[in-house]
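One structure follows; several queries about it will come next.
Complex shown without one protein chain; remaining protein chains in place.
By letter and in written order, the chains are A, B and C; residue numbering begins at 1 in each of them.
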C-alpha cells in the first residue's frame, strides 16, 4: 500500500532512486505468448532519455533496459517480467548542498515530513528518473495491445500559451516524432521550440499540455463504478511528475454545453453502432464504446530553475537555492512517451479485466 | 477487480441497482473508537437526496440509511460497517420502453457490450443512485477526519458560463448551504439558479464545475509514486457520474506560467514551514505539505433530456428516445456532497496509510 | 486490509456481528450470465443452520437470505451481488455477564487487545454466525463452477478418535447428507453420532476432521508462486472458526514416503494425460493437473463448554465462566457446508484468474 504498484491484473511495481545503483520495474500479470520486440523497447527508452536535443537536459543516462525474467524464446512466459535500468551518470556531489535545504515546489520537505529523512541526492525516489521504469513497462503493454489492434499515441498540444488549434483528427500524428518538441503540426512545433529555447536561455521553465489518443479499442473495457476507464486513465496521468490536471472527451469545455448539444447520437454504420459526435471521448458510463478515446494532461513548469530562489532548510533557517547543471526547461517533449506508457498500462489492465466477463 | 471497491486501508465496497431492493456499502478498515454521529449521517444523505428543491428532480427517495454492523455503543468497533439504503420509489414500468433502446450518452450500450445484457430499469447499476452509498460512507470518513481536525468542503463554482470569480479564500464557505444551487456567493448563486431554471423549462440540461477545499491536513499524507495524493483525489472525482475533468492547485492555468512564477517559496512562520503562495494546491511530490488542498471537478450536462432524440436500439434499428418524468436539469447541487464524500474517503485512506510509516 | 474480504477476482466481503441487526456478504467479480438457483441457495443455508438435529445447538436462526442486488431476471448481471441475512433470535441478555469476562480459548481477550473494546454479545464478529455469509457466497460460487462441471463435496472424516478408514474413492459421497453427522459411511456415522451425544451429555465438546474433494477441475488453475492452488485452499480452510490444520494430497503422511514411492507417474489415457497414483492431490507446482483435488481440515473442540471454568476478566481479576444455553457439542456437521463454500470460493477465483491467461 506504499503506492509503488499500478494496475490490477496487468500490474507493475517500480523501484529505485535516481542516484542509487539502479531503477526498474516488475510486470506481474502479463499473459503468456506476447511477442517481445526488444528493439521497440529500446526505442521507447530513447524517446524518454535525457540529452536527446538542445531543448532537453544534457544529462546523459544510458537508460538501457535489461530483461531479467519472464521472457522465453522471444515471448512472454506468463511469469513476472523484470526490467532493470542501471544508473550510470550519477553526480551525487552536485547535491551535497541540498542535504538540508528545501527546494521550492519540490518534494524535499514533504519526503522529510513523511519518512523522517530522505535520500537528498537528485530527488531520490521523487526524481523523474522513476518514469523510465514506466516507459519500459509501457512498452511491454503496447506489445500486448498491438495484438488486439489497440494503439496509443500522444503529442504536445500546448507549450505555455502556444497551443495547437487543430483537433487530433485534423493532425497527422505520424509527424509527432519529426521534431524535438513532439508536436505533430510543424508550424506550431517551430513556435513551441522557439518559446522553450528562449525560456531556457533565461534559466526559467514553462508548462504545457499533452494530448493522448487511443484507437482500436473494443467496446466493453472499463469497470462501471470506481474503476471507470477514464478514472483510471486520470489517475495514471496525474501520477506522472508535474501533472496538474486531466480531462477527457469534451472535458472542461463540455461544462458549458447543453445536454442537447453534448449528447452523442448513436447510429448504425456497417453493422456497427457508432456515435455521430464524440464528446464522450469514447467512454460512456466508464466503459469504452468503441469510438476513439482522447484526453489531455496539464503539466506545470518544472520546479528546478537556474536562478537563485529564497527558501528554508529542514530547521526552518533561511537559505538560497539555485538549480545547477543540467535540467530540462520544459517537461513536455520527454513526457510524451510517459503519457503513452501510462495510457498503455491502463488499457492493458482493462483488456485483461474484461476477459473475466466472457462467460457464456 | 470488478471495480466496486475504493480505497486501500479505509476501503469501501458498494452494491445495488437503482430499481432493485436496495443499495448500500460496506466500509472495511475504519479504525475502532470513532464516534458515530447518526444525525450527521442522515444530514449528509439529505443533501444528496432527490426532490430537495425546484431545480432538482422531484423523484422521491427516502435515502434513509440503516447501520447493519460495525458500530457498538456509539463508536466504530473496528469491524466492517455495513450501511443499507432501501429503494422505495421505484417505477420500473417507466423504463419498459428502454428495454432495447440505447439512450444517447448513457451507459446502456456499453453495459450491453460489457456484460451481454443489462438491468435496463433506470440505469441499474449505472444510475447516479449509486452515489448515495458513497455519501453514506463519506459521512463516516468525515467523522474519522474530524478527530484529526481535517475538514472537507465543496461548492458549485460554475454553472455553464456563470462562474464564480473569487478564490476559495475570498468566499465564506459557510454560506454554501444557504441556497439551493450550493454556491457560497449569494449573487452568483442567484444567477446560477436562474440559468438552471430557464434550461429546465426547455427540457434541457447544463454542466458546470465544483470546487473542493480540504483544510487541517498534516504534512506527509500521500504516497510518492502512483498513489500520489492528487492522483487518488483525481480518480475519486473522475469516478463520479458525469465527471469529465479534474485539476488541483494551479491546474490547467498553471501550464502557462513560468517556473519562477509558479514555484511556492518556503517560509517559516511560528515554527511551522509554510509556502508564500500555494500553486501546489497543498501537495508536493504527491504528498501533502500542510497547506490547504484545493481542486476543481468538471461535470458535463446530464444526458437525460426531456426532448425527443434520435438513437438506435440493441439491434441497430433507428428509434426515438425521450426522457420522461423526473430528472435533474443540472447535476451540480446534488453532486456537492458527493464530491465531499469522495475527498473524505481519499483523505481517510491516506491518513491510515501514513500511520504505517510511524516507525521510531 | 482489515481482512473481511476473500478472493481476488471472485471476491467476497462479509460483514455483521452475531447480535447486531444483520450479517451479509457482497460478491464482487462474479461474471454475468450465471444462472442463479435460489432454491439451492436456501438449501445450502439450511445445511449450516443451527437447530437442525439433536447433536447441534438448539438455537434457532432463520438464516434466510435476501438477494439485494446483482441478479436480474434469474441471472447474475456482472454487478455486485449483495446477500442479506437478518439476525432474528438474539438473546443479548444471555451475554451480559460476559461484558468484562474472558472466556477461555475464545476471542474475547484478543479482540480487546486489538481494538481497545469489543461487542461482547455472543462473540460479535468472532461468532461462527459469520460463516453463514460464507455459505451464501459459496452457493453462488458453486453455481458458477457447475457451469464448468466442477463439483465440491465435503464430509466428516473423523470425530475425536472415531475415524473413517476408507479413502474418498471407496465411499459413496451421495450418502453424506443421509445422517446428521454428515459422514458418508453409515456405520462410522453411527459411532460418531453416539460419541457426540455422549459428550454433549457431559456438557463437553469434541473436535475432528472434514475432508473435501473437488472433481471436474481442468488442468491449469492456480498461480505458481504465492497463490498456489493448495496455499489458497489452505488459507481458506484455516480461516474457518476452530480450524487448526490443513493438508492436501498425501499430506503429513507423505512426509515419511520416499520420492520413488511418492511420485505420481504420468500416463496417457484416451488422449488425456493422467497420473497413476494421486499423492499430489491433483495439484503440482501449485497448479491443478486435472486429477481430483482432495484435502483435510482439522477442527479443535468448540471452546464453549457447559461447565464452570476458571478465567480472568479484562482487569485481570479471577472469575468463573460457564457456557449457558444452546451451544454445539461438535462443530463438524455444520462445518461441512462451510468447508464446501470456502473450497468453491477458491476454485471460482482461480477459474476467473486463469481466463486472463488465454492469450492466443
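Simple rule for what comes next: contacts are C-beta pairs under 8 Å (C-beta built on N, C-alpha and C of every residue); 3 or more make two chains touch, one makes a residue touch a chain.
From a predicted model like this one, the values you see are computed outputs, not experimental measurements.
The omitted chain makes contact with just one of the residues C:59, C:191, C:228 or C:326: C:228. The missing chain, though absent from the display, is touched by one residue of A:24, A:138, A:160 or A:220; that residue is A:24.
Summarising the interface, subunit B meets the missing chain with residues 1, 9, 29, 31-34, 78-79, 147, 224, 352, 355-360. Residues of subunit C that touch the chain left out of the display are 1-6, 8-9, 14, 102, 104-107, 109-111, 113-115, 125-126, 130, 158, 160-161, 199, 204-209, 218-228, 230-232, 234-236, 238-239, 243-252, 254-268, 271, 273, 275, 279-281, 283-290, 298-305, 307, 309-312, 316-318, 353-354, 356-357.
In the full complex, subunit A contacts the hidden chain through residues 1-2, 4-5, 8-9, 11, 13-17, 20-24, 26, 28-29, 32-33, 66-70, 72, 75, 77-82, 84, 114-119, 124-125.
Just so we're on the same page, only the chains that are shown with their structure count from here on.
Between subunit B and subunit C, the centres computed from C-alpha atoms are 39 Å apart.
As a whole-number value, the distance joining the C-alpha centres of subunit A and subunit B reads 26 Å.
Looking at subunit A, residues 1, 9, 224, 356-357 sit in touch with two or more other chains.
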